[in-house]
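Here the complex is missing a single protein chain, while all its other protein chains stay put.
When the chains are written out, they are named A and B in that same order, and each has its own residue count from 1.
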Amino acid sequence: MAIKKYNRAVHLCFVWLVVSTALLQTSDGHSRKKRSLPQPCRNLVLYFHDVIYNGKNADNATSTLVGAPQGGNLTLLAGKDNHFGDLAVFDDPITVDNNFHSPPVGRAQGFYFYDMKNTFSSWLGFTFVLNSTDYKGTITFSGADPILTKHRDISVVGGTGDFLMTRGIATISTDAYEGDVYFRLCVNITLYECY
Amino acid sequence: MAIKKYNRAVHLCFVWLVVSTALLQTSDGHSRKKRSLPQPCRNLVLYFHDVIYNGKNADNATSTLVGAPQGGNLTLLAGKDNHFGDLAVFDDPITVDNNFHSPPVGRAQGFYFYDMKNTFSSWLGFTFVLNSTDYKGTITFSGADPILTKHRDISVVGGTGDFLMTRGIATISTDAYEGDVYFRLCVNITLYECY
Partner (left out) sequence: MAIKKYNRAVHLCFVWLVVSTALLQTSDGHSRKKRSLPQPCRNLVLYFHDVIYNGKNADNATSTLVGAPQGGNLTLLAGKDNHFGDLAVFDDPITVDNNFHSPPVGRAQGFYFYDMKNTFSSWLGFTFVLNSTDYKGTITFSGADPILTKHRDISVVGGTGDFLMTRGIATISTDAYEGDVYFRLCVNITLYECY
């Protein structure tokens, strides 16, 4: 699999997040009863790898279309309207680096669908099911994912185990892709509530 | 498009919410270790406009069916069983007033499905992606939406940007509709956690 590489170092991922967080605290000009943002209690950078079923890769595929608009089919992402309406279910390996063949530390399980007609954009609902020496538990994410934006934030809405009731944000970036078959996402998770 | 108007002023929306919130604080007779409800830190009233694909309006449609039970089709909402099981993906314009043609301040992106056989009811998962002078960021919502009830509450489960990690509730009301093709929803968002 000839994966395109974006040659972006992991530490850049970190630097960007700190700047972004600082901006978030001041970008709303309105004066309201705001709480001061607590220090992050935990930061994780993980990768997950989505291999989309295309009619020929049943053994290797980690995701598959299960819904599509009228006229679409479930084998290939619909060509028109930027895949608007295509709905996929996935069970992707999670790794601590950007190597598809690294030993997985868990699975990213959930769904996404393409949600815009005039550009590529998606919406995500998924859970990191982590089972390694360093972390055991789940983190659940939800939110809009404007794919073509370099860094996009989604919400951490809950967790279990090591991540019991955690909250925070996850900054997603597309680390690599190959056509409509392979996507590798870097997820920089910043948690503000840990128990 | 001849939209039915319900002639309900926006300020009524506010009054109802205050009364409702007061009731929520006292309606549970059981004595438990409850926290006192904090003052809301922010209130937004926004509208979004859902134009459902019906086989003829591909250019204007902002939502489309992508799943249906056996015997259903993806062009029209199934006539029997109150559309039970019909699943739609949407990308709807958000406006600050009830005019479909007002300049949008963002997009409501997500999905809903009809979830009852004996009445109209749905379940919603979606994100407000806001990008205006007043707000930049996302708010993610989730919950049951008993469509025929005048005001129904769903949960605000997270946010990013101006709405980083926000929590609260959103009171949804159907402000107008036209058959099975157009729905306009008023969303009164009360946030209790702002950073």
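Definition applied: contacts are C-beta pairs under 8 Å (C-beta built on N, C-alpha and C of every residue); 3 or more make two chains touch, one makes a residue touch a chain.
Quick caveat, the model's predicted, so the values are computed rather than measured.
Peer 1: If the hidden chain were put back, which of B:108, B:169 or B:187 would touch it?
Peer 2: B:169
Peer 1: Could you pull out which residues of chain B are in touch with the chain that's been left out?
Peer 2: Given the touch definition above, chain B has residues 24-25, 27-28, 30, 32-37, 66-70, 84-87, 113-117, 121, 123, 125, 142-144, 146, 153-157, 167-169, 192 touching the missing chain.
Peer 1: Which residues does chain A use to touch the chain missing from this display?
Peer 2: Listed in rising order, the touching residues are 39, 41-42, 53, 55, 64-67, 73-75, 87, 89-91, 107, 109-111, 125-127, 129, 134-136, 138, 140, 142, 157-162, 164-165, 193-195.
Simple rule for what comes next: only the chains that are shown with their structure count from here on.
Peer 1: Take the average of all CA coordinates in chain A, do the same for chain B, and state the distance between these two points in whole angstrom.
Peer 2: That pair's centroid distance is 24 Å.
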